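Single-structure report; data block below.
The complex appears here minus one protein chain, its other protein chains still in place.
Order of writing sets the chain letters: A, B and C. Residues in each chain are counted from 1.
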Amino acid sequence: MNESGFELEMEVRDYECDLQGIVNNAIYQNYLEHCRHKFLQSAGIDFVQLHNDGIDAVVIKAEIDYKFPLRPGDVFFVRLKLGKQGNLRVIFDQQIVRKADEKLIVKARTTTVLTKNNRPLASAFLLKEFEESGFLVPEV
Amino acid sequence: MNESGFELEMEVRDYECDLQGIVNNAIYQNYLEHCRHKFLQSAGIDFVQLHNDGIDAVVIKAEIDYKFPLRPGDVFFVRLKLGKQGNLRVIFDQQIVRKADEKLIVKARTTTVLTKNNRPLASAFLLKEFEESGFLVPEV
Amino acid sequence: MNESGFELEMEVRDYECDLQGIVNNAIYQNYLEHCRHKFLQSAGIDFVQLHNDGIDAVVIKAEIDYKFPLRPGDVFFVRLKLGKQGNLRVIFDQQIVRKADEKLIVKARTTTVLTKNNRPLASAFLLKEFEESGFLVPEV
Partner (left out) sequence: MNESGFELEMEVRDYECDLQGIVNNAIYQNYLEHCRHKFLQSAGIDFVQLHNDGIDAVVIKAEIDYKFPLRPGDVFFVRLKLGKQGNLRVIFDQQIVRKADEKLIVKARTTTVLTKNNRPLASAFLLKEFEESGFLVPEV
């Protein structure tokens, strides 16, 4: 964790690159998801355990700006800030930044809702864990 | 092709589903990309050949609304309409719809620019192929 | 289905190709798995339903000979014959063949065992469905 919120360091794997020689667009969603799950885990929240308890974090919207491509061997940070929207939506604002020069690669907002046995669950359930941390940003 | 524009029929493969038992969010981008490439191919445009000629269609923005999940064995349509925004941006408006009942699964807008040897290329290069087809929608 | 056993037609998707411009080695396992599941489905056996009933087909060994690479746009057949080895092992002998010229792409043998609630299950459970079909080959 740092001033920018939660941060995860990752590295491009060659098999994630497509025939354009750069990371395939869909793979960035893998990176973003993995960062969200590691973030939750850092707060003691286990995505798989939640699922087994009937609680799922469901992505309802993804907005991804692709600024610059990652290439084989690139090391990068995935950064995350958490917000809420109303009582139901949990917002993950994420950036992917190349480690060597802090170049912005991807900027993404992922909107999720929580469900318990397929019914909506107030976001407070998840967010109370983060209220006193530096991760939660004001209503977005 | 039909009144809704270009249409591709696909089927969920079990390995595309994650531990929630539904298609993983990133996989829908695979479906959307495959549909775009098949659409271009239907107009005689080969994505790989373009790349080998130094011309790349670069995704700069993806906006994806996840309405309802696909499950193992589901058969679905990916539908596509094409638009432009200014002289540089090519817009792909896409929907994923479950075949059995036309249930809307995903609604997505993908914004792309063309580059030739990494410099912007006017979208007319690509769009002129589609002007007399029913695929091109008015400026978006 | 044809004289060669079960057969599934598929097509390479561009995102399945890596920076060498050919289908990535791991992707062939996706093709092989998808063919196995479609084969089971053709006999009324649903892989997901089996899993939900506590029965899993577990791959214990994969032997894959890569003869020639698939490229973007290639259409191909995945073919399958079924065998058994002792009372516990179910063997899937599979080939991937390019449609245009019947060129052999991949030859693979996948050895599986069935488990029920994580304990071994006699292969007869699965194989009895296939005994009178042309798919089952003599003991391998």
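Going forward, contacts are C-beta pairs under 8 Å (C-beta built on N, C-alpha and C of every residue); 3 or more make two chains touch, one makes a residue touch a chain.
Worth saying up front: this structure is predicted, and the values here are computed from it rather than measured.
When the omitted chain is restored, the residue from C:L19, C:I45, C:A122 or C:L136 that touches it is C:L19. Summary of contacts with the chain left out: across A:D18, A:E33 or A:D56, the touching residue is A:E33. For chain C, the residues in touch with the chain missing from this view are 19-20, 25-27, 29-30, 33, 48, 51, 56, 58-67. One chain is missing from the display, and on chain A it is touched by residues 13-15, 21, 30, 33-34, 37, 41, 46-48, 72-73. One chain is missing from the display, and on chain B it is touched by residues 14-15, 17-19, 21, 24, 26, 72.
Simple rule for what comes next: only the chains that are shown with their structure count from here on.
Chain C has its Cα centroid 35 Å from the Cα centroid of chain A. As a whole-number value, the distance joining the C-alpha centres of chain B and chain C reads 30 Å. Shown for chain B are the residues that touch two or more other chains, namely 30, 33, 48.
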